[in-house]
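Reading through the structure tokens given below for one structure.
Only one protein chain is missing from this complex, and each of the others stays in its spot.
Here the chain labels run A and B in written order, and each chain numbers its own residues starting at 1.
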Amino acid sequence: MSLLAIEGVSRRFGGLTAVNDVSFAVEAGEILSVIGPNGAGKSTLFKLIAGFLKPSAGHILLDGKRIDGLRPHSIAARGLVRTFQETTVFREMSALENVVVAHHLRRRGTILGELLATPGVRVEQQEFLSESREILARLGLAGLEDELARNLPHGHLRALGIAMALAVRPRVVLLDEPFAGMNSEETARAVEIVRGIRAGGITVILVEHDMGAVMRISDRIVVLNFGTLIASGTPAEIQQNETVIDAYLGRADEIAAL
Amino acid sequence: MAQILIDGCVLAASYALIALGITLIFSIMRLLNFAHGELFMIGAFMVYYVYGAWHLPFAVGLVVAALVPALIGAGFEKFLFRRVMRIATREENTMLLAVGTAILLDNVALFLFGEEQHGVPETISGVLQIAGGFLPYQRLVVVVMSLVLIAVLLGFVQFSRPGRAMRALAQDRDAALLMGVDVDRTSMLGFAIGAGLAGLAGGLLVTIQGVNAGIGVDISIKAFIMIMIGGAGVVSGALLGALVLGFAESIGYSLLPGSETYLLIFVALVLFLIVRPQGIMGHPWG
Partner (left out) sequence: MPRLSAPAGFALFAAVMLVAVPLALAGQGYWLTVLTTAALLAFGSLGVWLTFSIGRINIAQGAFALIGGYVVAILGTRYHVSFWLSLPLAVLASALVATLIGWPILRLRGVYFAMITLSLTEVASLAFLNGGSFTAGASGITSIPRPALLSSSLAIYLASAVLLLVGIVIAWRFAVSPAGAVFRSLRQGEELAASLGIDIARYRLLAFVVSSGMGGAAGAMFAAFQQNVFPTSYTVNDSVNFMLYCFLGGLQTVAGPVVGTFLLVIAFQLLSAIQRFQALLYGIFMIAAMLFLPNGLMSLPQVLAARRGRADEAAPR
């Protein structure tokens, strides 16, 4: 059984169909990328999977159980976490505090226990603190722990967002344009980080525009255009796929014709 | 029944001026003008002094009722809100400032005008009888003038250059900036006009209800109710809100004592907002 199954999912906004009868599966342990020209419906699809939108039609199953219609925090509790493009972090907190907060689902105590600072809670908080430091170091953010998130440069903000997603110890993570705005050196590092995430046993689904990175890192690729799934397969297969080439080239033609 | 309709129309028309004023300010500056009721009160006092006490023509009183609050509004925008909006770290700062301006005006008014209730003589006497209801000519004057002012305002916002700049700012701040809209001047003008409308409403209603220095808070609350019903920042919402409140009051007052009417209005409002938080015409968000 696939870890994540998208079955006939559609999403309409008034007269506009942003996602149209999309179906695909994600296997445990793979890195799957969702690509497509601008406006293809990739962000909408992410929001649907993570519970920020309800599908107009279709089902989404995690481990064979339906998650469509559940609220985001419930879906996170079941092991599926997403990162965001904008506002990826809590700006007024330090990097360390951000990652500690992200340990929320791993708490074993109660709110009352936290208020009373029971020994159990105190031990747990120490655990979370040291684990947070370790995650930050792994993502190249050691030394920036006490820096306020809003002072961090763009690239580090992205890394922090991923650090927070990792702190949840999810089974699936949805990365929203993790390579956006990066130069080749930064991209290479980010690729390694994503591979490291998968090595840690987490299934990764990416939305991305950087084709080079996508081809290098993905086990499989799914292509959307105008809300419809037009192709899926390995990077090699996608690169040869005529429909995909048309979809991207077609756009370039339109622009050139103006 | 006819009386309820007549009273409802009178209230709705004058309340619409209040609602449009606060909506204008909100749509341009994303600011809830807590001092709106106080500006209404000042307008009312202007007519009281100019027309009631110094016996100058009512029209002159109305002009002053519009100008003095407008100047106060422009001053607030230029010297207070502009600065705080730039340096504010949290959105609550501007709201607190707005509250401060309301407190300031409340107390200045109390200091200058005293606590007593004041009224003004009728500008026109006599009563019209329509369909079994009574419409004093004074109230008819208020309705007609309100409608004229509403039409002028809507025309101004729709067709004039400053008006279009205001609409641009309200719809998309960044795009407006890119198109060269002078944000500071447009905001100041918007605040002034919004304040002026409040003052005019006060100046008109003083002929029916009189005025005292304490009505500011109540009128501000009515303004909030109207934009909560109709939707903040939307002209059609303001007008709808005024209609609903005006008729709710006239129906309510004919059936129940005053405070019970408002209790029902508030409870209905809270329930309505739970279902539709953005008001009738407001933009859905979240």
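In this text, contacts are C-beta pairs under 8 Å (C-beta built on N, C-alpha and C of every residue); 3 or more make two chains touch, one makes a residue touch a chain.
A quick note: this is a predicted structure, and the numbers were derived from the prediction, not measured.
Of the candidate positions B:Val120, B:Ile225, B:Leu239 or B:Met281, contact with the hidden chain is made by B:Ile225. Per the touch definition above, the residue from B:Leu104, B:Leu147, B:Ile208 or B:Ile280 contacting the chain not shown is B:Leu104. As for the chain not pictured, it touches chain A at residues 50, 52, 71-73, 76-77, 81-84, 87-93, 97, 100-102, 104-105, 107, 111, 114-117, 121, 125, 164-165, 168. Interface residues of chain B with the unshown chain, by the touch rule above, are 26, 32, 80, 83-84, 87-93, 95-97, 99-101, 103-108, 110-111, 217, 221, 224-225, 227-228, 232, 259-260, 262-263, 266-267, 269-270, 273-274, 277-278, 286.
The criterion applied here is as follows: only the chains that are shown with their structure count from here on.
With centres set at the average Cα position, the gap from chain A to chain B is 48 Å.
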